[in-house]
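Data block below; observations after.
Omission of a single protein chain aside, the complex is shown with its protein chains in their original locations.
Moving on to chain A:
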Amino acid sequence: MTRYLLRQITLLFFTLLALSLFTFCLSYWFAGSAVTNSSGIFPDDPSYATIATARGFDGGYFGQYIAYLRHLFAGDWGRSLLDGAPVFEQLIVRFGASLEIMLLALLVAWFPGVAFGVLAALKPGRSVDNTILGMSISGYSIPVFWFAQLAILLVAVQWGLTPIAGQINPLFDIPAVTGSILIDIALAQPANPQAAYYSAFMHMILPVTVLAIMPMMLLIRLTRNSMLDVLNKNYIVSSYAKGMSTRRVLWSHALPNAMQQVIRQLSNLISLLIANTFILEVIFSWPGIGNWLVRSIYERDYPVIQGGLLIIGSLILVTHVLLNLFHAWRYPQVRKDLYAAP
């Protein structure tokens, strides 16, 4: 395990280095002055010369890259070209907002996804299985931006059950500290927390549900397929032969082993979730990172594009490595395969 851990951490280190090198290069690839692109200070600003020196622009490329890394670790990620707000502080807040709906959607998707998958695998080829599979494929194919619009039109406008957009009713004075609205309410201690939580919950319910649909449908298929594999194994037959109840066989023998394959493919699910979060944030005006990144691409706000890409890229890389590690830690037989491989 230690060897595997070290290898994964080295891999993570080098990929993160490559990512930072890429975002560093972006400031040259974008149009305009590289100093402006990386720091957000315009050439007619009086502090331009100081910034250029501090970022090593009078030296070679290597010195510039080192200076770039130093600025990254110091939390100075430049300023937005549009409003001059420091990118890093904004990123923290928006990252929290994105992470909040992503995690909640994953949570919402997880239990029904696994449950339906198991249900379908128990009766392969029967009508239950066909119905669930058909539902899963069609649910997986709904373009998420269309589905979100339909949901808004029906639930929010026609029935008036939930608000259309945003995180919370703006009349609540909740300062954004972490970005995650539930944590922010807890930190801000408003006069009537119940009402604030209720408002936040109503704003959240539509985006999280829509976001959860596609991962859930993917999870159903993943669970069903790996469960089918496991149910055909000899140890399942032998545990039935020993007279165990179906419930016991499922809970203690089939499900833990089926989860192994599901977890191996979980990174697909995460990348699907991230792509969908981007689109949904634009639709629901959720103040998250996807919304900000898309806007910055229209406006050619280069420091924001750099920072956004860096943070989302790191999130994906770190999750990938963590999933690999979890998989190897939880399932020792995978570790054996890894070591045996040349």
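Simple rule for what comes next: contacts are C-beta pairs under 8 Å (C-beta built on N, C-alpha and C of every residue); 3 or more make two chains touch, one makes a residue touch a chain; residues count from 1.
By definition in this document, contacts and distances are computed from a predicted model.
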*Out of "Response regulator", "Peptide ABC transporter permease", "ATP synthase subunit b" or "NADH dehydrogenase subunit C", flag the one the UniProt entry gives for the chain missing from this complex.*
"Peptide ABC transporter permease"
*Based on the whole complex, identify which of A:50, A:138, A:238 or A:333 touches the chain you can't see.*
A:138
*Hidden partner chain, touching residue among A:33, A:239 or A:267*: A:267
*Could you tell me which of A:66, A:157, A:183 or A:237 touches the chain that is not displayed?*
A:157
*What is the set of chain A residues that contact the non-displayed chain in the whole complex?*
11, 15, 26, 29-30, 134, 137-138, 140-143, 145-147, 149-150, 153, 157, 221, 267, 270-272, 274-275, 278-279, 282, 293-294, 297-298, 305, 309, 312-313, 316-317, 320
